[in-house]
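Structure provided below as C-alpha cells; questions to follow.
In this view, the complex is presented without one of its protein chains, the others remaining in place.
Then we have chain A:
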C-alpha cells in the first residue's frame, strides 16, 4: 500500500475546450499536479496538497476559478469554493464571494478558524477582511477571454446554459497523503452569465466535493445544477462504500446523472489506498495525476499519457498513450 501513496489528482474542468486553448489547459493541470505532489513528498497533508494545487489553478488565468473566472450576467465575478478533510469530515466553503484572489484559501479559513462550514457573499467578504485576506480589484480577476464570452452571451439568441459547456469549467483536486488521509478541494467562477447570486454545486458539501477517510475523496465539475440534483460526489462514494472501484463508482455516478437529469460532467476520485480515477461524460476534461514519481494526464476521452514527474515539458515530449 505505501508505495501507492501519496497521490494527487487534479482537474481543470469538464466541457468543450477549444483546441487552441487545450495546450494551456494541459500544461496548467500538470503544473498543479506537480505542485500538489511536491507538497505531499515534503510531508504536507492531503489538505495542504489540494489547496496548493487549486491555488495554482485559481492563479492561472486560463481556468474558470479565481483569475479567469467567468462573469455573471452583470459582468461581475462571484466565486464559489469548498475544501473537505476526510479525517474529521471538517469542511469549509464560500459562495458568491468577490474581490479575492484565492477563494479556496478562504474556504479553508472558514473550516479552520470558524465554527461554521459555509459563508456567503457579503459575510464571506467581511470574514476575509477580518482574516487579513487582501482585497483585489475585480479587474485583476477578469480576462479578455472571459469578458469576450460574457458579451457574446448577452446577445438575445445566445443560450448560456447550453453554451456553458463551451468553456473551461470548475477546477479541483483530491489527494491522499502518506498517512492515508484524504482531502478534496474545488473552486469556480460558476457558469457563464449566471444570474447574480447563483450558487452551483461547488460550495455544497456532497455536490462539488466530498472527502471521508473511510471511503475516499471526490471533486466534481460539469453542469452544476445537475451535479446538485444527484449529489454527485457523495453518490460516487456511496458506490465505493458498496465495493465499487474508483473508476466504476465514478462512471456509475456520471451515468446516473446523465440518465436521470440529463447532465454531463467529470470527476477526479481517489480512495484511501491510493487508487484513483479521472472520468468524464462530457467530451473533454483536462486532468493530471501524480503518483510514484509519475505524472499522468489527459484531455480527450480515452487519453492517458504518462511521463516522469521530473520532466517539466508536457508540450514537446513524445508520449505513449495508454488505455
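In the analysis below, contacts are C-beta pairs under 8 Å (C-beta built on N, C-alpha and C of every residue); 3 or more make two chains touch, one makes a residue touch a chain; residues count from 1.
FYI, contacts and distances are computed from a predicted model.
Novice: Hey, which one's the missing chain according to UniProt: "Regulator of G protein signaling 9b", "Mu homology domain", "Importin-13" or "Isoaspartyl peptidase/L-asparaginase"?
Specialist: Its UniProt record gives the name "Isoaspartyl peptidase/L-asparaginase".
Novice: Determine which one of A:4, A:121, A:136 or A:248 touches the chain that has been left out.
Specialist: From the options A:4, A:121, A:136 or A:248, the contact with the absent chain belongs to A:121.
Novice: Among A:206, A:222 or A:274, which one is in touch with the chain left out?
Specialist: Result: among the candidates, A:206 touches the missing chain.
Novice: So which bits of chain A touch the chain we can't see?
Specialist: 78, 88-91, 95-96, 113-124, 126-127, 161, 194-200, 204-207, 210, 224-225, 228-231, 234-235, 238, 260-261
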